[in-house]
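Up next is chain A:
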Amino acid sequence: MEKYLNILNIAIYGSAVLLMLIGLYGALTKKSLIKIVLGLSILDSGVHLLMIAIGYLKDGTAPIFSPGNEDKMNIMVDPIPQALVLTAIVIGFGVTAVALSLVIRLYRHHNTLRIDEIKKLKW
Partner candidate 1 sequence: MNYIIYFSLTVMILALILAAIRFYKGPSAGDRTLALDTMTTIGVSGIVLLSYMYNRYIYLDVALVYGVLGFIGVIVIARYLEKAL
Partner candidate 2 sequence: MKSDYFKKLSFGTKMSRFFMNWIFLMMVWLGFTNSFAPQELLVGVFLTALISFLGIRLFTCCDLSLLHPVRLFNILKFIVVFLIALIKSNLDVARRVLSPSLPINPGIVKFKTKLTKNFAKMVLANSITLTPGTLTIDIVDDTFYIHWIDTLTTNPEEAFKEIAEQFEEILLKIF
């Protein structure tokens, strides 16, 4: 039960999860292609935040050795999630770029961004 009472816990993970849910909600219910892509981006951001949060260490510093902190290895935050999130962000960017280009093409052909009007492939 105490895990629910830790404010910082709630704040960080809560906002990350909330971000994910907002993104998912947008992606799942909005009718505009742009909004759907935005929803996916928000979803992505939420996950990235989550990843970073997992690697965080209380009172930790960035995992960069600079003159003066070379012996502070034990208080450095976990670098792996950061490296992973870097990769994830770039990949997310690539996907978003492709998504937007698809949106452009759909718009070019259908003259609308509403998915309920783009239904060549429905039944």
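Convention: contacts are C-beta pairs under 8 Å (C-beta built on N, C-alpha and C of every residue); 3 or more make two chains touch, one makes a residue touch a chain; residues count from 1.
If you want to know what made the cut, all candidates are chains of the complex that A comes from, given by their letters.
This structure is a prediction, so every number in the text was calculated from the model and none was measured.
Shown alone here is chain A; of the other chains of the complex, listed as 1 or 2, the one that touches it is 1.
Within the complex formed with candidate 1, the chain A residues making contact are 61-62, 64, 66, 68.
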